[in-house]
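One chain of protein is taken out of this complex; the other chains stay put.
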Amino acid sequence: MGYLQSVVILCCISAVAALGLAILTGYTGLYSLGHAGFMAVGAYCAAWLVMRLHIPFALALLAGSVAAALLSLVIGYPALRSRLRGDYFAVVTLGFGEVVRLLLNNTPALGGAIGLPDVPVRTSGWLALAAVVLAFGLAQAFTRSQWGRNCIACRLDPLTARTLGVDVLRTQLTALAVSAFYAGAAGALLAGYMGYLSPAMFTLARSSELLAAVILGGVQSLAGPLLAALLLTAVPELLRFAASWRLVLYGALLVVTMLWRPQGLLGYYELPALNLPSLWRRMRGKGELP
Amino acid sequence: MTIILQQLVSGLSIGAVYALLAVGYALVYSIYGFTNWSFDALLVSAAFGAYYALSLFKLPLWAAVLAALALGIGLALMLELFAYRPLRRRGAPRVLMLISAMGANLALINLINLAFGGALRAFPPFLSGSWQVAGIAIGRLDALAALLALLLLAGLRWLLYHTRAGLGIRASTMDFTTASLMGVDNNALALLVFGISGVLAGVSGVVYGMKYAVYPYLGLVTLKAMIAAVIGGLGSLEGALLGSLLLGVLETFVSAFISSTYRDLFSFAALVLILLIFPNGLLGARRPPILEG
Partner (left out) sequence: MRRLVSAALMLLLVLCPALAGCSASNAIKIGVLSISSGPDAYVGQASELALQDRVAEVNAAGGINGRKLELVIYDTRGEVTEAVSAARRLIEQDKVTAIIGPSWSGAAIPVAAIADAAQVPVVATTASNVLVTVDENGAVRPYMFRVCFIDPYQGYALADFAARELGKKQAAFITDISSPYSVGIQQYFGAQFTALGGQIVAEEGYQANETEFRPQLTKVAASGADVLLVPSATYRDIALVAKQATGLGLQIQYLGVDGWMADELLAMSGPELEGAYLASGVSTEAPEFQAYNAAFLAKHNVKASVYAYYSLDALMALEYAIRQAGAEVSGPAIRAALEGIRDVPVFTSSLTIEPDTHNPHNKPVVILQIQNSQWVNVKTYEPR
């Protein structure tokens, strides 16, 4: 495996996670500080299935993602039901992410705090690339569907959305589940790439980095968070001296973004060239320009 | 019996220091409705400031504490002026203030890490040792920290209930907009509130530095203070104090009688459960913390 390939894989993993969070944060307006927890669930679930039950990796990846999505409903339902949002939701998810990490720390069957070595290495560059393309295509289909429009309505004005007949709770839960599914998939890919898992890989720092990528990338955009995740992963990997400055830069960029460009780098902007659903429709002869 | 009392004393001493910070969270939250994520950086800067004032510039202890306070207040005011005020003026959603605070914190902490390195720096021993009372050891530094916490809280209470500025703050916690219409100077008030939070962070920075040595990730403990503030009911000062003491005792008892490796699990589980089931905490206001983004 070449070095470039490993950078590509790492970029793809952050991109998948960022795309999922873009649906939750950029479209639906819910800020999560616990997505590392969903990544951990996907990662450990997939690793366990591959190692103990010898299930093919693609299936384990799917199972890990589904597990993360289901778990997100367990935490999301009581949190969103009370119509408490904003800060509150961020702190609840933060607590949830830490609980997942600390539970793993205290689960000897999954390696405990010491970690799980000898996870089979299954994530190839092509698999990671395919995952990103698929994730992007599905996310675009989602955001352009009625669901996506409902998400935007809930972000802009939950009260009006409700009067217009949008089921706010259901929309938010759907967005949360989809984003957790993406995070789970990213976690499973990470497990298959690292060959080793430990709870220390899924800290609050990872959650906030992910949120930073999405906020920097832009509100109501998939292209923005995708690009931000790729750049923020690739640059420190390729320029090692930049690595130690990475977090300083993240923080400073966040403040600057909040002050001068709250919609983010590519807020409200999509890359037309990557519009997969429309490409698909055009290929099937039902041409419809984006 | 002695062992339970000893653990209780340890727990209270841990909780007393949480209280200093938890009150800071509660104060900012009650007025501005956002979790001030930058306490971490304030605390660590103050701890580093005090350490270098003592070791590099050979200042006496009181001067080092003043330096820490100055750093804490200065940074808090800078953040208010450059990271929060522009957002407030624009009427941005409050969660953006949280993101801004988080970004500033991330940048500052890692800047400190780059500038000073991750090595541990120990304060010169100060008030080491302990009193033995009926077989229970009470650390001198712990006692001082608890006393300091109580004094600061009493002072804060006096400020809130017996001064004009305090009246302004209390009016703003009820209704920020109306208070400003009734003649409360919002900007001056913000400087006062963030200045107070700087004092609280500065004092805790010195106390933590003395108890555990100074290093860039010392401020992780601020998360615990936030949990304490949530348990007590975000926005309530008495609640923050009560929540801190409860959390300190809970942590100590979990460590002692279940297993120390479950301690943080209990703390964070308490955070999630309280928010989900009982979002107003123990002494929080009736109204839910936030009803919109």
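First chain written, first letter: the chains are A and B, and each begins at residue 1.
Note that a contact is a pair of C-beta atoms (placed from the backbone, for glycine too) under 8 Å apart; a residue touches a chain by one contact, two chains touch by 3 or more.
The model shown is predicted, which means the values in this text are computed figures rather than measured ones.
Participant: Tell me which residue among A:Thr25, A:Ser65, A:Asn105 or A:Thr257 touches the hidden chain in the full complex.
Facilitator: Counting the whole complex, the residue in contact with the absent chain is A:Asn105.
Participant: Tell me which of B:Met78, B:Ala122, B:Leu151 or B:Ala188 is the one touching the absent chain.
Facilitator: For the chain that is not drawn, the touching residue is B:Ala122.
Participant: For subunit A, which residues lie in contact with the unshown chain of the complex?
Facilitator: Subunit A touches the missing chain through residues 1-7, 105, 112-115, 117-118, 121, 194-196, 198, 200-201, 227, 230-231, 234-235, 238-239, 244, 271, 273.
Participant: In the full complex, which bits of subunit B touch the chain not displayed? Write them out.
Facilitator: On the side of subunit B, residues 2-3, 6-7, 10, 14, 117-120, 122, 128-130, 132, 137, 139, 141-142, 211-213, 215, 217, 220-221, 251-253, 255-256, 259-261 touch the unshown chain.
Keep in mind that, in the parts below, only the chains that are shown with their structure count from here on.
Participant: Which stretch or stretches of subunit A touch subunit B in the complex?
Facilitator: 29, 31, 75, 78-79, 82-88, 90-92, 94-96, 98-99, 102-103, 105-106, 113, 155, 158, 204, 208, 211-212, 215, 244-245, 247-255, 257-259, 262
Participant: For subunit B, which residues count as touching subunit A in their complex?
Facilitator: 33-35, 82-83, 86-87, 92-96, 98-100, 102-111, 114, 223, 226-227, 230, 261-262, 264-265, 268-269, 271-272, 275-277, 279, 288-293
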